[in-house]
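Note that this complex is displayed minus one protein chain, with the remaining chains in position.
Chain nomenclature is as follows: A, B and C, assigned in order of appearance, with residue numbering initiated at 1 for each chain independently.
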């Protein structure tokens, strides 16, 4: 399996997910500026999901940078990650169209959690395939961000039923944590 | 005809098919968790189709790996395969939205069957183009999975009118058969 | 301007157009097989448009094969072609959902005509950019198919108001004419 085709397919799927999400922002029938008000929550959830998908695309690229051979387990772990990311438009639309209510917020958190688990699984598969001298293992180091994020999603999930606002604040916090690109891998490939 | 452009176009079409299928999961209007219940069958049929399309993408890649020259018949056989795969979102949405009723289950089986026939036709075209020393022919060997799958689809089609559940179980069974990537071709290209 | 990026962008747009067309086949609400009957005309018009877009993709590739330098006029002529092709989903959906009525058939013919004109303009731009020794000019020769098609579309347009069926038969005829890949260019690049 050629790495370039894996990257190209992943890029294609991510580009489509990030773009069709905008279709959940339904064009209002009225031309009044006030008609945009009900669209605002959908817009805000779109911004959040756009940032998350951009982070995934970015980190996915950095991670694949360390891969030289694509094994069957890497291939399927990658498809598994794409599956959970493909649920973003649905979760984003439900949360936005229901003005950040408790149930949709919990589902959004669950999708974030599953995507994070899928990402860690892919990371694990790559490290295993690279053996004891794994470049990726060296690059991610303690991986505190990768370990902290799913915990924060679980907290958000639990809290979403009592106070959806706190859960959403946690979603934003994790996104901010990751907005800083993964310089750890850049450090290992200084000339990359 | 350049193989890279054929691969890139096929990847693009497959990436879009796999992603727009998620649009058939309509966002419910209510924010109640119970509003997700009617979406569940659509979700399950989405999972099944995602796995099928992932298998096609994976095997398609392995198959094209053996191609060095793209003939006119390979090109059109490939477009013919993409045509049947492009019907997955429709068949998936109809089956899911009607809670796996008999008619939609039969249509889903028919689309699976036609896609399998189109895949075998493409395989045939590639083998013919490679002549008696065909790499692909050597790689697929007896091709028991390729021969068994259409038969199981035909059984599923026949049985779907009496017992849709059995047909769906057969769809899942064939998917599981194929989930194991086509190691036969990997064996021929050990350093691939 | 790099030819690869022009090809990749064109492939992306064509892959999306060919795939989102399937969204015009709305999933019926009923699970009865008879519920597929009203979808049949949309399906037939989808098949026709799929074949047309596949032909365009194929010939577009052969044509770009002869290009070594992308000029500004080639770039804009290519975008102009993509614009008319992007109207296929709308024209296809309108014709199919109205069971091949006169008006939608005429619009379909008009879109086919404009796409053909845009294709010929792109061909012209490439030939001009290649100077008197143009490879493409040599390859297309008399280009009887390129000259006949727009005339047949004009006949179809005129006749669609009296007898839409005749116009549709002409659409199918032109598609069959082109289904034979453009071997003229392959002849000039025998090792391609």
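The definition used in the following text is that a residue touches a chain if its C-beta (ideal position, glycine included) is under 8 Å from a C-beta of that chain, and two chains touch if they have at least 3 such contacts.
Worth saying up front: this structure is predicted, and the values here are computed from it rather than measured.
Of the chains displayed, those contacted by the omitted chain across the entire assembly are A, C.
Panel shows subunit C; residues 1-2, 5, 8-9, 12-13, 16-17, 20, 23-24, 72, 75-76, 79, 82-83, 86-87, 89-90, 93-94, 97-98, 101-104, 106-107 of it touch the chain omitted from the view.
With the whole complex as reference, residues 7-8, 11-12, 14-16, 18-20, 22-23, 25, 27-33, 35-36, 47, 50, 54, 57-58, 61-62, 65, 179, 181, 183, 192 of subunit A touch the missing chain.
The rule is simple: only the chains that are shown with their structure count from here on.
These two copies of the sequence, subunit A and subunit B, are related by a rotation of 90 degrees on CA atoms, to the nearest 5. Averaged C-alpha coordinates give centres for subunit A and subunit B that are 26 Å from one another. In terms of their C-alpha centroids, the spacing between subunit A and subunit C amounts to 37 Å.
Residue positions of subunit B with contacts to 2 or more other chains are 8, 12, 16, 20, 23.
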